[in-house]
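For this depiction, one protein chain was excluded, whereas all remaining protein chains were kept in their positions.
Chain IDs A and B follow the sequence of writing; residue 1 opens each chain.
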Amino acid sequence: MSIDTVIFFISAVVAVFGATMMITQRNPVASVLYFIVSLLAQAVCYVQLGALFVGAMLVIVYAGAIMVLFLFVIMLLNLRGTEDLGASTGRVSRFTKYLVSILLIAELVFVIKSVFIPATTTGIMSMPADEFGNVAPVSKLLFTRYLYPFELTGVLLLVAIVGAVVLAKIDRGDKKRVTDELEESAGQATDGTAG
Amino acid sequence: MKDLLRALTNVFWRMPPAFWVTMKHMFKKPVTLDYPRKKAAMAPRYRGRHYLERYDDGTERCVCCGLCAAACPADAIYMEPEENEKGERQARVYEINLLRCIFCGFCEEACPEEAIFLGREYEFSDNNRNSFIYSKEQMLVPHPRKPNPFKRIIRRVRRTYGVPEQNS
Partner (left out) sequence: MFEVILTSSIQVVVVIVVVLTGCAWATWLERKVLGHMQQRIGPSYTGPYGLLQPVADGLKLIFKEDIVPDSVERLTYTLGPMLSFVPALLTFAVIPYSRDFSLFGLEFKGVISDLNIGILWIFAVTSLGVYGLVLAGWSSGSKYSLLGGIRSSAQMISYEVSYGLSIVGVIVIAGTLSMTELVAKQASDSIWFFENWYLWRNPIGFLLYLTCAIAETNRTPFDLPEAESELVAGYHTEYSSMRFALFFIGEYANMLAVACVATTLFFGGWNGPAFLSFVPPVIWFLIKVFVFMFCYVWLRATFPRFRYDQLMRFGWLVLLPLAILNAMVTGLVVLWLG
């Protein structure tokens, strides 16, 4: 076993461990931390494949910016993981829950079947081309083959941002803010249980 | 856009003079002193820690009348009287709490016997509150007042020829 394989296995195990811990933690901050661990391990996997650029971008964008945003929101709302978020009791939501989990498991099985099993014939991982996952090939793909999906994703994100801004900036004068309405409905809900 | 223009004017027009100001100040003489090594010049009538005067024969001037304690706005002075062997009144206990004292000098003005003066000493820091309560023994000037013989000669000459004595 070469040292590359050892590192790959360690980082892969850490990635899966981090992901598992992330969804089982009750404390949101611990959840975020485990996710970061998982992301770092994934970045190591990318670097193992020679995709230095993708690995670095994973760390910069996801671990360095997006997860900080998550932490920011968690801290702003001061979630400590002690609140009972409430189990969903409705029949529809329970049904959806099971449906989604079955779908996810099916997807996972499908992915493992299609990717992992053929790979066993050629070895654990087949080394890709030399320049794979570096700046030039990635950008070439982004600006030629995947130009439309790339731009469309950009537009989608823009729409999401505009939507968020519109939602947050509803004028207080004639219409209530969305958050106020949420607070009111929450207040009514607690009133109902108390009464 | 307005913000952008303002930021650019700030960077290229208003910030360089600001940097110049700090750089200029770097080469000016510091206004603070390298304290324990160099000390600031003292005002001639500086009011520091108190001391208690004696007569030339060594008896204390203080008669424990309590006027200084009455005059003290900070209630820093405490005293108890007694009689000495000649039957004169003097202080058995005379304490000044220097943590309360505001060094106003009213005690000095109130004293009818010219016994208490505010000296020039100001370095009496300690790490114990009790050590700031100065007793009579700590404040009395030593008896052979000046070990310097010339000062005694000068004083005698002045007294002989009627030159008014300066407060040293």
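Keep in mind that, in the parts below, a residue touches a chain if its C-beta (ideal position, glycine included) is under 8 Å from a C-beta of that chain, and two chains touch if they have at least 3 such contacts.
For clarity, every value in this text was computed on a predicted model and none was experimentally measured.
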Sort through A:A65, A:V100, A:L141 or A:V166 and give me the one touching the missing partner chain.
A:A65
In chain A, positions touching the absent partner
29, 33, 36, 43, 52-53, 56-57, 59-60, 63-65, 68-69, 71-72, 75-76, 78, 134-135
Even though one chain is not shown, chain B touches it at residues 3-4, 7, 11, 15, 18-19, 21-23, 25-34
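Throughout what follows, only the chains that are shown with their structure count from here on.
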Distance-wise, how many Å sit between the C-alpha centres of chain A and chain B, to the nearest whole number?
71
